[in-house]
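One protein chain omitted, others in place.
So that you can tell them apart, the chains are marked A, B and C in the order they are listed, and the count of residues begins at 1 in each.
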Amino acid sequence: MNIWGNKFKVSIFGESHGNGIGVVIDGIPGGIELDMEFIEREMQRRAPGKNNLSTPRSEADKVEILSGFFDGKTTGTPLCGIIRNTNTRSKDYNKSLMRPGHADFTGFMRYGKCHDYRGGGHFSGRITAPLVFAGAVAKNVLREKGVYIGSHIKSICDAEDVGLDLVNIDKELFDAVSAKEFPVINDDCGKKMKDIILKARNEQNSVGGVIECAVLGVPVGIGSPFFGSVESKISSMMFSVPAVKGIEFGKGFEFTKMTGKEANDEFYADENGNVKTYTNNNAGINGGISNGMPIVFSVAVKPTPSIAQKQRTIDLESMKNTEIEIHGRHDPCIVHRAAVVVESGAAIAVLDMILEG
Amino acid sequence: MNIWGNKFKVSIFGESHGNGIGVVIDGIPGGIELDMEFIEREMQRRAPGKNNLSTPRSEADKVEILSGFFDGKTTGTPLCGIIRNTNTRSKDYNKSLMRPGHADFTGFMRYGKCHDYRGGGHFSGRITAPLVFAGAVAKNVLREKGVYIGSHIKSICDAEDVGLDLVNIDKELFDAVSAKEFPVINDDCGKKMKDIILKARNEQNSVGGVIECAVLGVPVGIGSPFFGSVESKISSMMFSVPAVKGIEFGKGFEFTKMTGKEANDEFYADENGNVKTYTNNNAGINGGISNGMPIVFSVAVKPTPSIAQKQRTIDLESMKNTEIEIHGRHDPCIVHRAAVVVESGAAIAVLDMILEG
Amino acid sequence: MNIWGNKFKVSIFGESHGNGIGVVIDGIPGGIELDMEFIEREMQRRAPGKNNLSTPRSEADKVEILSGFFDGKTTGTPLCGIIRNTNTRSKDYNKSLMRPGHADFTGFMRYGKCHDYRGGGHFSGRITAPLVFAGAVAKNVLREKGVYIGSHIKSICDAEDVGLDLVNIDKELFDAVSAKEFPVINDDCGKKMKDIILKARNEQNSVGGVIECAVLGVPVGIGSPFFGSVESKISSMMFSVPAVKGIEFGKGFEFTKMTGKEANDEFYADENGNVKTYTNNNAGINGGISNGMPIVFSVAVKPTPSIAQKQRTIDLESMKNTEIEIHGRHDPCIVHRAAVVVESGAAIAVLDMILEG
Partner (left out) sequence: MNIWGNKFKVSIFGESHGNGIGVVIDGIPGGIELDMEFIEREMQRRAPGKNNLSTPRSEADKVEILSGFFDGKTTGTPLCGIIRNTNTRSKDYNKSLMRPGHADFTGFMRYGKCHDYRGGGHFSGRITAPLVFAGAVAKNVLREKGVYIGSHIKSICDAEDVGLDLVNIDKELFDAVSAKEFPVINDDCGKKMKDIILKARNEQNSVGGVIECAVLGVPVGIGSPFFGSVESKISSMMFSVPAVKGIEFGKGFEFTKMTGKEANDEFYADENGNVKTYTNNNAGINGGISNGMPIVFSVAVKPTPSIAQKQRTIDLESMKNTEIEIHGRHDPCIVHRAAVVVESGAAIAVLDMILEG
């Protein structure tokens, strides 16, 4: 279950404190020139250690490509990219105290005593680094097909950024937002969010938020009933990203307060004979299949579970009720780092559906 | 993409107005006694034509089992169940006018001119009947493992039912709710919801709502990182259900307003040495793996797109902008009929994960 | 594991003595006109009860299409075809005596006591009827792509038919052979084979043989390393056919007596610039990928295990060593009926690879 996709298959491996992490991508079209600078920039959007909003654990996150790449282009055979773990402090981790909100307990129950518990092991958010690499490769392929993906932080607690207009979204907006250290549309809103994060940090607490992501230029007709809807594919990928606990497409939960008359997106043919909808409440998806309008969705990211405050828990060895204080280097918020992860997941999902034909 | 699952595989087929619809289930454990009365009751919970809240199209929805069933028990080989379509009025459907909010346009773009457009064809909500059959079989198997699934309507527009207590849910509640014609916990709330639906019906309009579903008795340790999380599997199934546009697990989008301290579910060992959590914000799932607490999630169901009011659309043949009035027999709301569909999808997803081991 | 294929997926169900058997085909291109007469003819090539070379159990093997078919054409959604079992005599079967060479013992061990043992249940050769239906549909699709499939009986015991010329095979030959009641190229050879079969029948014994199958017009470039070679896909399908115990492509086992110089198929460009090989020892496959020459393979079919002679076996209930005499209606040889099954499997495998692109 560490493999995802039908045509663009990603096979993820690695633990937070092992020798290395990485991904094998099977099914990349051959002859794609990889823009290594772009890929590097994407990796940096996720990388930790850049400011006081994130964990001070600093990792180069340099990807080495072992295969499937020749003369600057993909060959069409599996592309393996690996990342060495360099900055690990395993002594920060205790084997038998189960951190609340983390996968320590469930990981032990599933994998047994030989589970690599250090730093969350295979459950660590660090494993999203190879996902971002695969996503950057997918974006690179999608760009040649005229498909663009971007995102912004929609909210942190009750601080909200301006929302996307579901009908008219400009890809230049994505370039502007993704170049920012803190990816919001309105920097004043961003300032409020950062203050909330720093406050949480000072209180040894953490916060979450909502990321809104859009995919532009998706061809009409991708996604497949009954079980391969665009929503199914994207959500299945999104819930692989640690800390994501909700997703909605277009109007999502707001739909449940609307009438059919308000909710339906009426069709029209524009002057060029392209079929469009006046509104885009359905986020470019009807019956699970893309209709050519932007695909827009939001994901809920819960607060980082690693907090320094004392918490109640159990000691799995003694099976005693006890308390835990989590030290080490942690993120008071991961939402700003997670934006590129969400985009990457969307890129992989959309490319897979396009290649499925 | 009409096949779902790794161990308990369901393969769905059929169109709204063809000869029949059905499902092949591959991977049912052998020797399971099927409770045909229970299965029949589940089918009836979804079946149309029972009251003025639903479409008057009346279908017997009687399942005939062709294989995999011998002497009252499953044999372990594929079980095929078919349902004949009997009450079809194809003349209600126009081939070239695209109904807003429906899959007419995307279906034509994906499948081409030979697409069976009648009644939504393969996209019809009618195709959820075999899903309910498969779900009832899954529930039957789960019951022997001590796993129970139930749901209620959480809201219709702004009328809300009382919510579930995430920590303490009683399976008897499910029996009570599922026996009701209108599945809510508090019937006064239900009365308000029904009024909203009838009002929409009278205005030739429609409404949606939220369904809350819970799975009790799930063993610790099901679900698999990185891509096979409990949330990924359930959401992938839920977004196959027509009209579902959002899903959240536990606190879901509310998580984004909480701090880590509030969000984390602290562990304790109860008097029997079972590990539990004081709260259950994470809906029984940590790191994508079940922790033994109830799995609770909500899905957003959009208003039925079939409304009799005049709407703008295109004529795909002439590619002219025009208007459409949808006649025929339609549901002013499908939320009450969809509850058992959501439960069925959850049953299939959870059983598949349990069998994956 | 009753589902095969990546793009053209067949999902097989049914038992020899249950209500019915059938297949769901997911992934057929839409808009394909189905030649129902051709499909019916293919079904008849496999059907029993036609002469003294086969079992007298007579089955109409009439397929009813339930879905995915509209106005004489495929719709692109799953096509389900079902066949009723009509001529069953379950009293011929004993539950606890394990028939040698059959799956009685392994079936019980795998599926347990609730296994439908009657007539081999899900293991019965009867389950190849839906496979032939799916294969006929696949052939129908392949024909429009210029791909043709045929076969002949290469040998029964030591009676051999003339072999195919691996380089030059004419599709008219297939039409001629498949129209024969006994599918051989040279009818004198066929006469010898039939005598061997009748002799076995009279001696309450059975015989096997070799079927040689060829696929013409395969586009260059289908099949995928590392694990999706043309040979892997075809062999995986062939070993699903009951009684097949060996397969070889092109020179197959003869290769092991040749030198590289003899074995290599040298390339040339013909007058039209098409790349061809002078010889075709590799059966149109290099590195697991088709090179445009005919794909030719042979399968070994073992003697029918159902023989009336007394055999030693165990009684699974008492776990005593004992003897068995198998009565009922059985085939002294299934090779002539299996030819169309082998072709059908090849059609499904080749079409799946073509659709994978």
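We take it that contacts are C-beta pairs under 8 Å (C-beta built on N, C-alpha and C of every residue); 3 or more make two chains touch, one makes a residue touch a chain.
None of the values given here were measured: they were computed from a predicted structure.
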Chain not shown: contacting residue from C:48, C:76 or C:107: C:107
Contact partner of the left-out chain, one of C:72, C:163 or C:221: C:221
Missing-chain contacts mapped onto subunit C: 1-4, 12, 98, 100-107, 109-110, 120, 122-123, 127, 155-158, 200, 203, 205-210, 220-221, 224-229, 231-233, 235-240, 242, 244-253, 255-269, 273, 275, 277-278, 282-283, 285-291, 300-307, 309, 311-314, 319-321
Residues belonging to subunit A that touch the chain removed from view: 1-3, 9, 11-15, 18-22, 24, 26, 30-31, 64-71, 73-80, 82, 110-116, 121-122
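As a convention for this text, only the chains that are shown with their structure count from here on.
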Most distant chain from subunit A, judged by the mean position of its C-alpha atoms: C
For subunit A paired with subunit C, centre-to-centre distance based on mean C-alpha positions, whole Å: 47
Centroid spacing, where centroids are CA-atom means, of subunit B and subunit C in whole angstrom: 39
Mean-CA-position distance for subunit B and subunit A (Å): 27
Residues within subunit C bordering two or more other chains: 77
